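All protein chains of the complex are present and in place, except for one that has been dropped.
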Amino acid sequence: MRNTKWFTGLLVLVMAVSLLAGCGKAEKAPDAASAPAAAEGIKIGVLYSTTGPFSISEKPMLNAAKLAIDEINAAGGVKGKKLIPVFEDYASDPAKATEKIKKLILQDKVVATVGTNSSASRLAVIPDVERNKSVLVYNTYYEGEKPSPNVIYTNSVPSQQSADFIPWIVKNLGKKVFFVGSDYVFGVTSVKKAKAMLEKAGGQIVGEEFVPLGHTEFSSLINKIKQAKPDVIFSAVAGDSVVPFYKQYQQYGLSAKDMPICSIATHEATVKGIGAAAAAGHYSSFSYFQVVDTPESKKFVAAYNSKFADNTTVTNLAEGAYHGVYLLAKALEKAEKYDGPTLISAFKGLEVDSPQGKIKVDPTNNHTWLQSRIGKIKPDGMFEIVYSSNALVKPEL
Amino acid sequence: MELLISQSINGLSVSAMLFITALGLVIIFGLMDVVNMAHGEFIMIGAYVTYFVTTVFHAPFVVSMLMAFLATALLGALIELTLIRRLYGKVAETLLATFALSIILQQLVRMAFGPEDKFVGMPLEGRFNVGGIVIPHYNLFLIFVAVAILAVTLALFYKTPYGMQLRAVTKNRSMAQCLGVNTARIDTLTFACGSGLAGLAGALIAPVKSVMPSMGSYYIVDGFLTVVLGGFASIAGTAASSVVISESVTVMAGYMSEITAKVLVFLVIIVLIRFKPEGLFTTEKR
Partner (left out) sequence: MLKEVKTVGWDKTIDILLLLFLVSFPLMTSLFRVEMMSKCIIYIVFALSLDILWGKAGLMNLGQAMFFGLGGYVLALSYATRDGVPAFMSGFGVTEVPWFMQILHNTPVAVLLGMLIPGLVAGLLGYFIFTSKVKGVFFNIITLSLASLIELFFTNQQKYTGGANGISGLPPLTIGEEPLSVLEHYYVMLAVGLLVYLFCRWLTNSRFGMILRSVRENESRLQFLGFNPAAFKLSIFVISGMIAGLAGMMYIPIGSFVSPTNIGVGFSTAVLVWLAVGGRGNLTGAMIGAFLVTWLESLLSEHFENVWLLILGAAMLAVVMFFPKGLVGTLLDWQYCRRVDRQLGDVSCDDGLGLMDGELATAKGKV
């Protein structure tokens, strides 16, 4: 028994010392590093969760960001300086994200941060990014918001995902559309935008339903869909609900042949979970699919798959993080100083050749002009691109 | 009206699923006073076993049900022998230990197999179509399995020597010990049985839900609601309360938000237990 007690004392001591040491070490690091670091490299924050439920989308994004940083450094870096990534994991907790962004900006003195994925974590970090006049490069398709002056949004907003999709649906699949979505800002906003576009395109809204975020039981929804007899289902069902939705859709005997689901949130990784049998024949709209046939895309997918054997899939999200880092590198190349406002203005009008093709940052609203594509899921579970826009689609909020 | 009928029928298969996912929790909690926070992770492990058996090794689904049960039961026994055993009678400590365990298990699976969804195919494809109301075969299978599990556990607890000993231990541990019951073995068996049922639940939900590291968190809440309503040690009570909760929520969800329905049902439960503290479906008095 005595031993245990000594052990306790020791443990407390060790914990206290390591804690102080941890603080001390972390404190000293930037002081010692700041002067030479300025000459050696440019620090950028990479803020993605590898623990907790968000890691399902953020692990591939982290991988893609790592890949892009390595490629840029291998090609000589930015203005002869290497990019030095500082990785932080916020454990899928927006409250923790606020702490981590402060750490990145105030302690590590990063010039910009690439990261966050869910709207909750983006909104949680924006006040700190703004207060400290730093820069956030946000790489996920999302619902659209009044752009923060300190954030560059490099993936699509609902209008970009639906602008070509809705007219195409009306023309090729049918006029009667049933709208479903996850009941949160992304789902609700996307459905609202899509409905307006459908009316303009001459379609007919035959129903609208929202399911709670993370919902996994779709029998009620499927009953309502069947009663409404639509031609097409437009789906903004997102997150953990996507796989059960498709699985149960098939289980209840609805088929892609009669009523295809046209989704703005179902990508390669979720199709794997749904299974080719249940997923085949449904459609998705994104700016990028893994099968996009550009040299950049082929190089990206091959490099990703050879570098990361961790059971993750290249999706639109991963490509977003990848081109986000490239945009950032180009902005760093262009900017003379690395304070927030200068860096942000360096982004405006910037163009890069990304895996999805040429993309361009809008000069006014901090969002990005992107490609628009519609993919149909083939019986082998891969997407087949059935539509590509000829011109970049404008980000309209 | 058609909506009402088909919702009620859906409610039955939802009940079956709730009963299957909650039963392991009820057994471990009701009989051993252990709030098993890792229950969801046992469900997840069962689902992953199913993924490996059916998708990777292409074995029949029934085999995966068996394997999921055995694998999680084994894991449960191991955990009982190494951790839980030393913490009996301390609700807080067992809860925290199983919570820590759930964090570790979830992150281990995430690191080993990746964070993304795994695919488990649908073993029974067909469906009945009665006057516009569709009933998938698999849902009937779920109801059938739920009834079978109910029958088997009831028989196990009330008709076998093990069950008798278990009930003796639950009622009065030291007395049972005096009468020569090997309480340690009973504890291990019971914990293994509860974990195994969670694994089996994981196998059964895998074809219709997502299979991923954090999936377990979706089943814990409803499991505890079922425990609250059904009373603690009562297996039949669990069955009844699963039906009541799922039916009321599913039928109400046809007309309002499902969350609102759930909150309403829960408020009713809190008020009811004021008057019937042993849970609604227990008649036995100690």
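Note that the chains take the letters A and B in the order they are written out, and that residue 1 is the start of every chain.
One rule holds for everything that comes next: contacts are C-beta pairs under 8 Å (C-beta built on N, C-alpha and C of every residue); 3 or more make two chains touch, one makes a residue touch a chain.
None of the values given here were measured: they were computed from a predicted structure.
Enquirer: If I consider the whole complex, including the chain that's not displayed, which of B:107, B:177 or B:248 touches that chain?
Expert: Counting the whole complex, the residue in contact with the absent chain is B:107.
Enquirer: Just one of A:138, A:165 or A:184 touches the chain that is missing; which is it?
Expert: A:184
Enquirer: Please give every residue of chain B in contact with the chain that is not shown.
Expert: Missing-chain contacts on chain B: residues 29, 33, 35, 37, 83, 86-87, 90-93, 95-97, 99-101, 103-104, 107-108, 111, 220-221, 224-225, 227-228, 232, 257, 259-260, 262-263, 266, 270-271, 273-275, 277.
Enquirer: Please give every residue of chain A in contact with the chain that is not shown.
Expert: 1, 4-5, 7-9, 11-12, 15, 19, 22-23, 26-27, 50-51, 87-89, 91, 93-95, 98-99, 102-103, 106-107, 118-120, 123-124, 126-128, 145-146, 183-185, 188-189, 212-213
In the analysis below, only the chains that are shown with their structure count from here on.
Enquirer: Could you please state the distance in Å, as a whole number, between where the Cα atoms of chain A are centred and where those of chain B are centred?
Expert: Computed value for the inter-centroid distance: 34 Å.
Enquirer: Help me check something: in the complex, which residues belonging to chain B touch chain A?
Expert: 2-3, 6-7, 10, 13-14, 107, 110, 113-122, 127, 129, 132, 134, 136, 138-139, 207-215, 217-218, 250, 253-254, 257-259
Enquirer: Where on chain A is chain B touching in the complex?
Expert: It is residues 51-53, 55-56, 59-60, 183, 211-212, 214-217, 219-220, 223-224, 226-227, 240, 242-244, 247-248, 250-253, 269-270, 272-275, 277-278, 310-313 of chain A that touch chain B.
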